[in-house]
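In this view, the complex is presented without one of its protein chains, the others remaining in place.
Let's look at subunit A:
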């Protein structure tokens, strides 16, 4: 036990023990887990690889002789005699039924009564993350190379570098080097514990950072201490923040989770603190990734979701990064059909790449194929309905491809869109003037759609408005780059009419899988699939965006 605390800049050691009785974070973290997870966690701790950092409280004959006054029978959880015994015990518990409390008490008051190490705490936290994959909200950032700085040696000023768009360097990182550099970036009055772990099912490396606002790296600062009971922080004890950074394999992106307060701690000021912590991370990570003569920066990619699978698809190592939504037919995994040595005419002709043609072809075929013979008995009304349903399904297939399936397991929970288009009156009149029954019909439908959107917005105005305002403010804080590039975007300059009224419309889509919901609406004919703007299919791959001229402004589709 270290009795003297000296401020250091070192990181918190993984072996640092936290006393469960004085550190609320321990029991809080452990009690979040299910009984099965707790048991497998305990067995993980007892496995030979982890044992050095997770030593349990064992029966010790020498200590027994010293403290002979204490009777072993009084002990509710008598210490085990060997690791193998403990392993058997927890394996037995796995087969029997019982309460979670029983296992939790056994861990906290029995086998690890002398304390749980930071490493164990990290493992427990990660176990929770695997059990509840959507418990964290991740934002994707892209690592971009910076131009070599032009500053001279005497100039000590730190100049914000310019993104080198012409660079051919694909950033990569090495975990231990990265960690060493990151530690150097962390301020000396903040202590952190780092733990790397490979995600069990996804190609991800997860770094858990446990941050403590204290210059000391002893367990005193965690307000534990065997019997001393001196509260290090005075803030109610042991509440550190936890941030996860996920590094997807073979791709220049980083996913950053929203910091969460671990343990009890004061509730006040968490919001501001966690935001500044995140900013600290966004600033520190690129510096940790950088090397001499090769500097990087992080740029937000406007994708926030709880679903790691979705992140890996849209910002991962695969082919879907620049081809989401309907374009995913080009990125799909079914490569067999695109072999040029196969001269069988593809049906539907995917190789033609023209979705409209494919749609027309399929529709025509269905109209006069075997189906027709079978449907002859039905009334013309049902037949028409069926054909309309079929057509809408095909339309949805054309617009969404194989993405946005409700049971696909990948989706975003929230999409915020700000529409900056001028009031559509002018476009409507233009269409009417152009004449033709088609234009007339389309215009009316468009009207209805817009009204619907307006109602949707109006109904939930109070809550949504507030969040959106916060989000947009967030955006401006975080992400001046996006706004700049949007302003410079030559493609966005099409509208330009300053005199026209631009109502400020903000749309928020909520749900377990937003784009699958929109797809279902298309399939049921509530949204006209042909006139639906592209951003509603999710092909831009963003969850926060401003729409101008019907397209997400500033975002260059593929992110280039």
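Just so it is clear, a contact is a pair of C-beta atoms (placed from the backbone, for glycine too) under 8 Å apart; a residue touches a chain by one contact, two chains touch by 3 or more; residues count from 1.
In this text, contacts and distances are computed from a predicted model.
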Hey, which one's the missing chain according to UniProt: "Putative prefoldin subunit 5", "Cenp-O kinetochore centromere component-domain-containing protein", "39S ribosomal protein L13, mitochondrial" or "BBIP1 protein"?
"Cenp-O kinetochore centromere component-domain-containing protein"
Pick from A:317, A:505 or A:521: which residue touches the chain that isn't shown?
A:317
Cross-chain touch to the chain not pictured, restricted to A:278, A:399 or A:519, is A:399
Touch criterion as defined above, residue of A:60, A:162, A:342 or A:385 at the omitted chain:
A:342
If you put the missing chain back, which residues of subunit A would it touch?
165-170, 172-175, 203, 205, 247, 249-253, 316-323, 326-327, 330-331, 333, 335, 338-347, 349, 351-356, 398-399, 490-491, 493-494, 530-534, 539, 549-551, 556-560
